[in-house]
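Missing here is one protein chain; the remaining ones are kept as they sit in the complex.
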């Protein structure tokens, strides 16, 4: 099992603390990653406000997970690669191109929500235009879809990586085992990202996972298992960069476990003080990736007060705009209740993959 | 991962080649184990003859698996421990007390078949009196039942080990992953025995399991993974003796992978020459545990020609008797078709575990 | 008698059975400290501890399969599936294993497992927190399927389910958890499985329902009563085994039958009731056996406008009553 942590590069030697040198990413790109995290956080916080003021029914939060997701997605190529997100993948779907307005349309359940037209619960992302595969609620199922997507890419000889995200609780589902086994057998271009926040709703990791590190399971499927610190955004990026290279080289899948923290209750219906101690919660707050990454950029002189303020303003503007836009948008027409149960003439309803490609 | 192989004892030091010294089992007990294997083989061979002569519809064979099962069961305590067998567990169910007559009643589908009254296909063992839990055909499900049985034993504070057997193909099922995870979390007294014969019907191990050794997966559930050579009966015994000790000490489950060979087609409906090469088949025949163990006992002077002949005669007698008895036995009464769909007054229908025990 | 919400009645039923019988255990996701996402098991962990109230991994097949094994070894597990929508990973264990163990073992092994699950829509649960799943299980010999509609029945039926020697799927319409309340005796009582009950007598037509729909049916029946339509409302309570006698007796009296459920209509449980009535009460019928059920949508959409369009309401039921009564 490999561990990517601060001060350790990809090749194992001690690294300069400079983020640009460590990651090979430009200062502008690093600021972009920070901006993405800040945007995800702001959208998420707004959703809670909307919920507490009775304007949306339900929120399920990405707070604490943004660092891992932003780092990981920085190694992917939207348009080429596939994302199979879960309900905490807000930063990832933004990285894949989903707009704040689109996120809010889903949050409000509006007709123009691009993934489901207001049919899905908030945070159940999907977007054919972005190669974000539509997800369900039953956890873990999407691991198999990722394997299938990767299989199709491989059969056509197309360079595509299927990245699937889920919690450590979900990773115990039989489907995930079966997906890793299949991907391992066929050396599929797939990466499983397990965002281990230590809880499945109220159940602590010790009661849901028989091991401390889910990544150890990778060995059981002939693939590398990698542990990354979810507050170390660039560590996440580096781990994923290697996984993507491996996938594209035909060497097969990788399992990346990001140790993250869940800063909120499981969802707007959950009161986490019932089952978590104040110490535990405080420790979690200490592992917030957003200030960690901000400080990292600041310390390296990559983010000054002006840039920070500009990003903050921009983000606020985007969130305000998205909220207003989505709140004012039209509700789905009840007459559409029975549309798209089956294919309708004239509606393609196919994924963006080349439908007529010639495999084999 | 630990490997038990000839010349290596439990404690890791080089062993005397003497089976008694190596295993700590008496000469008489070793001959008993050999007799069990020979009996299983003879019953199995008879079933094929019955099938080829049109007297039974179906055979699924244990040939090649007897050594692993006999060795493993020698470390268990029938009456105390539970067995969750699969269709190649003929030697195991005999070790747990099932009689040749009972095996043949199941083979013929007769009313007095103790496990199912002729309802189940041959080799779908069950026997409440022997703590052999009734099995189904969908593979792998019984791993979860074993975990449940172990959980109940633990809750009552009773010393019981639940041993579950299956092929390496079945081990890929989601249920097995979920069972190992649960057993690992709760340190349950359970042993999973994977009998790896290299094929799931026609599918070779490389296409069904992403790793060479299923045992490596044990690490993913915080339990020891052990590899044993299924032709090394005493190696299997020693591995299981450790696993049982661990289970009874409250240290949790073990995964034992026995490398075995399937000497026959998958079942009487399968023609394995269609998908296996002659070399492969010959290699398999070279790994027959029955002559291997016989030669081991012979070489150690524990089995002479007279003893061998006596066992052979005894086994033949038992198989003849069982066949005649079962063939002549009554068919199920069609009027019983709808019995036991639900509990019937006066029929206990409970497992032999103390039903009123006071856990917690 | 105390007044209890539906969820309180269930919680008390669990607690009382755990006190009465030390072999009863509770397992499922978040059933421990949190007390379940709907608080059905609140307080049980504090009273009975880790050994008998088990927070499981997020693996439904495991929840069902471990329950089966534990039952084989002397326990009486009560498993919670967090939402009925998430019971599908456990289908193999429930249908192939739990339902068939007694049969396949010729009565030598039993499977006294109760599986509780909240089902049903109307709480903005969207596609995967709103489903009705009763039809899948009602079809399976070897299972019993219970769907209570009152606090009294919830507790009494749950106790019967836990004591039953066979696997019981116990479905609780989640919209009733806090909205339904009723009297529940303080002491020991049970309600037998397999018996329907007539909730309102009437002569003009028979309305068959279960769960939340019973309340809507009673509401609708009250509305149309003013128009002179006297509706008999039968609450099935257990849908497998079905109390055919009570159903048929009512339809033979009224001559008309309307079956209502929230699940989609095609191949839904209402089809069985309708088919039974059409075959066994044919000579008494003076109108077509009619079904009012959810639309043929794969699930309930999130947006209120769509969810409302999906749902059965007392108004829709009243409309169906009027149409059938006028036949």
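Each chain gets a letter, A, B and C, in the order it is written, and its residues are counted from 1.
Convention: a contact is a pair of C-beta atoms (placed from the backbone, for glycine too) under 8 Å apart; a residue touches a chain by one contact, two chains touch by 3 or more.
A quick note: this is a predicted structure, and the numbers were derived from the prediction, not measured.
A.B. asks: What shown chains come into contact with the chain that's not displayed?
C.D. replies: A, B, C
A.B. asks: Specify the residue from the set B:61, B:89 or B:136 that touches the hidden chain.
C.D. replies: Among B:61, B:89 or B:136, only B:136 touches the chain that is not shown.
A.B. asks: For the chain left out of this view, which of C:128, C:152, C:177 or C:216 touches it?
C.D. replies: Considering the complete complex, C:128 is the one touching the chain left out.
A.B. asks: Which of A:71, A:115 or A:253 touches the chain that is not shown?
C.D. replies: A:115
A.B. asks: If the hidden chain were put back, which of C:227, C:245 or C:279 would touch it?
C.D. replies: Considering all chains, including the one not shown, the answer is C:279.
A.B. asks: Touching the hidden chain in the complete assembly: which of C:6, C:103 or C:170 does that?
C.D. replies: C:103
A.B. asks: Residue-wise, where is chain B in contact with the chain that is not depicted?
C.D. replies: Within chain B, the residues touching the omitted chain are 57-58, 109-111, 116, 118-122, 124, 136-139, 169-170, 172-175, 200-203, 207-209, 269-270, 274-275, 331-334, 336-338, 341.
A.B. asks: For chain A, which positions touch the chain that isn't shown here?
C.D. replies: Listed in rising order, the touching residues are 82, 113-117, 119-120, 124, 126-128, 133-134, 136, 138, 141, 143-153, 155-156, 160, 162, 174-175, 178-179, 181-182, 185, 339-344, 347-351, 353-360.
A.B. asks: Pick out the residues on chain C that sit against the missing chain.
C.D. replies: Counting over the whole complex, chain C touches the hidden chain at residues 61, 85, 88-89, 91-92, 95-96, 99-100, 103-104, 127-128, 135-136, 138-142, 240, 242, 264, 266-272, 274-275, 277-280, 282-283, 285, 287-291, 296-299.
Note that in this section only the chains that are shown with their structure count from here on.
A.B. asks: Report back the single chain whose CA centre is most distant from the CA centre of chain A.
C.D. replies: Taking each chain's C-alpha mean as its centre, the farthest from chain A is B.
A.B. asks: I'd like to verify one number: the distance from the centre of chain A to the centre of chain B, where each centre is the average of its C-alpha atoms, in whole angstrom.
C.D. replies: Here the centre of chain B sits 45 Å away from the centre of chain A.
A.B. asks: Could you work out how far the Cα centre of chain B sits from that of chain C, in whole Å?
C.D. replies: Measuring from centre to centre gives 41 Å for this pair.
A.B. asks: In chain C, what residues contact two or more other chains?
C.D. replies: 56-57, 59, 61, 89
A.B. asks: Where in chain A do residues touch two or more of the other chains?
C.D. replies: Correct list: 172-175, 207-209.
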